[in-house]
Each structure stands twice: as C-alpha cells, then as structure tokens.
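Excluded from the complex is one protein chain; the other protein chains are retained at their positions.
Moving on, here comes subunit A:
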Amino acid sequence: MRVVTLAAEDDFEGWRDAARALAAAQVPADDVVWQVGDAPADLFGDEAVLGGSDAALRVPRRFVELAREVVLHSDPERFALLYTLLTRIAADPHVVDDSADPLLQRLERMAKGVRRDIHKMRAFLRFREVTDDAGARFVAWFEPEHHIVRANARFFVDRFNSMRWSILTPEISLHWDGETLSEGPGASKTDAPQDDPTEAVWKSYYASIFNPARLKTGAMLKEMPRKYWKNMPETALVPELIKGARARETAMVKTARAAPARNSLAAWEALRDEAAHCTRCHLYQHATQTVFGEGPVDAPLMLVGEQPGDQEDLAGRPFVGPAGQLLDRALAEAGIDRGTAYLTNAVKHFKFEPRGKRRIHSKPDAGEITACRWWIEQELLLVRPQVVVALGATAARSLLGRTVTIARERGHAIALPEGGEARITVHPSFLLRIPEEDRKAKEYARFVEDLRAAAARL
C-alpha cells in the first residue's frame, strides 16, 4: 500500500507528479491511498511514494484538462478516481474519448460541478465596501462548494485590478492590494463587514426589475439554488416578491377592466385595420376581404355568427345577406335595435367551394376557428358585452373552446372567461334551410324567444 500526501486540497501539481511516478511503476490503483496535508494517515499505508520519477508518460491533453478541474472537487475520492482513469488511459489512450464510459462520465460530471461552482462564485460573490487608512477596500464572504478559490483568483484580479479587495472563505482568504495577490488562512462570516449602504439601492433595483406578471420561480431556483442565497443580500426579498406577484397582476388586470375605456373607439378601429391584413389561417387567400365586426364599441349585447357568406364577403359587413335579413326581423320582434348590438363572426373570412360560377358556403373547421379566436377575444375585451349570443355551433365552439351541442345548452347562461355571459341559440341560416313551413315557423319563434331572453339579461 502506498500513501501519497498532497500539499493542499487543490494540489494539482502534487497529484500529477505522484500519479506520473506511480503509473510509470505500474502501481495498480487499488494499492494507492491519497490524502491531503496532515490528515491522519491511512492505517494500512506503509510505503510512501518518492516523487521525481522522470519516466515519460504521454497522456492526452484532454485528460490533463479534466484532471485539473476534477482535483478541485470536494469529493475525497477524486484523486483515486483520476488515478484509476490514468492507469486505464496508459493501457488505452482512447478511453478519454469515450464519454459513455461510467468512470469518465462520473469524472466529467465532477468537472462540470467544479466549473459551475467557479462560475457561480464569479456571479454570486458580493463585495462590501469598508474604509481604512488607505481609502476604500472591498471585502467579500463566500462559501464555495468545492476547492475553487485559488483557481478563481485570476478572474477577480483581472476584473477588479484597480481596487483593493479581500475574498474571505472558510478554507482560504485572498487579498489584493492593487499590485500583488496574497493568501491568508480561512476566515468566518463575522470577519467580513456586515453591511454596505449600497446594498439597499441594489435591493431596490432587484425588486423593481422583477416583473410580477410572469412568475417563474422554477427557472430562478435552477440557476440560483438556495445554497447560495445566504450570502446574497437581494434574496431576502424573494418570498415577499413571490407572494405579492399574483395580487399585483390581478390588480393590474382588474384596474384596466374597471377603468372607463378612454380610447376604445380608436382601439377598435386599429384592431379592425390590423384584421384587414390577417393571415392567421389560409382562408384569406381566396376570400375578398376580412369581414370584421360592427356596432357600438360599448354595446351591452354581442351577437356572434359563424362566418361571412357570399354577400357579406363582397360587402365587407356582417349579416347583410339572407340570414342577416332574417336576423334583423327576429331582432325587431324580440325588441332589440340592431344598431345597439355588436355583430360579428367566429371566422372572419368567407370559406367556400367554387361550384361553376357560384361560391358554395363551406363550414370552417376547428383549426380555422381556433386561428380566428384571437380576433373574437380582442373584440370581447374591447366591447366587454354583458351578454354574448352565440348563433350556431361554430360561434359556440369559438366562444367556449369546446364542441357544443346546441339542443343541450340552449336557454341558459354560461360564464365567459373574458367576463359576461354567453347564451347559445341556432344560426338564422339554419331556419332558412328548414323545408317544412310549420316547423320553420316553430323554430323561428324559438329563435326570437332566445333573443328576447338574452335581451332580458341586460
């Protein structure tokens, strides 16, 4: 059994020299005990390793880079694991290219952990300013997970070259006086300054840059795990920010909803103009134009149809064809002035199949309804009607986001996510298609009744 005693936890050179000598002497990995400093010697260790062997051992550069990082890891087994890999590489250099090898995989994970810790120290270390005889000095307290402090010193020297600073950690302290870097023993948190007035300003910034309308605590925790929190002043604010976030977003939406709409006519006109260029689904390719909704932007009643027909497509206005004329009549009978209601369609382009010179209406599919739902949502949010009447299954599907059986849901109110309630009835074109006169009259009366019931809710 051989015992190797390394000078420090991050003693890469010591490990390299010893490992080189051991490997040259073909000492198996099981026969070596690695320890650091004056740690108690292994009870069974009896042969020390003599360094200074100059036997040439060629190893791939990739392995050296890996070892340099892994040595900094906190796992006490790291030296032995690296030496095991080295003995395998001596036999077959390609082992270092096989990242799927379990040992190499383990070491690469350790190296990754070390790199991450180095990166997080650069990110999460916080200096506090103190003043001494020579002026300003910056002192930080940091608790790394691995033995990375010495390896990380260069970064802080390069970045804060003109400052005087100290980095205190449990294992080692670093001091930079503007010209030279010196090392001291480990320190404790109480050795570092306890406050810095600028931290309050920084915390204000942290709280203000946070957007309460998009809470993603998982993403935050993934990159800023709790183990680093204790030495970062701003993290004290996190629980409160999270707690208040939902309330702040809800309040914003509520205030906006409750506020008298100041420029909703301009907003509606702008929306209509944008819709004129809509290409959200393919229907725009063959239709003449977008047929947007019309009516007062503060209408208490909104009527939603299926889609523009042949005449609407040419006129650019909803409900001007035969079904529209029937709707006008029914509205009048139900005591509703068409001019006070907002009329629109679930799908805003005419879908048809050419048959000779005629364009035959074709039912929009689920994809087209979903694509066009964006516009209905905007119209609902702008107009904010108390009651929305869905004329037919397409309109009902668009408003409720699911397939709706009219017969089952007709006659009662359904709350809408945008506010207000929806009521469902048939589309007037359904009435036009009924061949039997008596049934037609009966269905028409029911339709008028549905409209009257909707008006009664206003």
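Throughout what follows, a residue touches a chain if its C-beta (ideal position, glycine included) is under 8 Å from a C-beta of that chain, and two chains touch if they have at least 3 such contacts; residues count from 1.
In the analysis below, contacts and distances are computed from a predicted model.
Colleague: Using the UniProt record as the reference, specify the protein name of the hidden chain from among "DNA modification/repair radical SAM protein", "Succinate dehydrogenase", "Oxidoreductase" or "Cytochrome c nitrite reductase subunit NrfD".
Modeller: Of the names offered in "DNA modification/repair radical SAM protein", "Succinate dehydrogenase", "Oxidoreductase" or "Cytochrome c nitrite reductase subunit NrfD", the absent chain's UniProt record gives "DNA modification/repair radical SAM protein".
Colleague: For a quick check of understanding: of A:A140, A:L343, A:L391 or A:I424, which residue touches the chain that isn't displayed?
Modeller: Of the listed residues, the one touching the omitted chain is A:A140.
Colleague: Looking at the whole complex, which of A:V32, A:C281, A:L399 or A:A453 touches the chain that is not displayed?
Modeller: A:C281
Colleague: Can you work out which residue in A:D75, A:E145 or A:E249 touches the chain that's missing from view?
Modeller: A:E249
Colleague: Which of A:D30, A:E77 or A:D98 sits in contact with the chain that's absent?
Modeller: Candidates A:D30, A:E77 or A:D98; residue touching the omitted chain: A:D98.
Colleague: Using the document's contact rule, name the residues of subunit A that touch the chain not shown here.
Modeller: On the subunit A side, contact with the omitted chain comes from 94, 97-100, 102, 105, 119, 122-129, 138, 140, 155, 158-163, 178-179, 196, 198-202, 204-220, 223-224, 232, 234-235, 238, 241-242, 245-246, 249, 252-253, 255-257, 261-264, 266-267, 270-271, 273-281, 365-368, 370-371, 374-375, 377-378, 381-382, 417-418.
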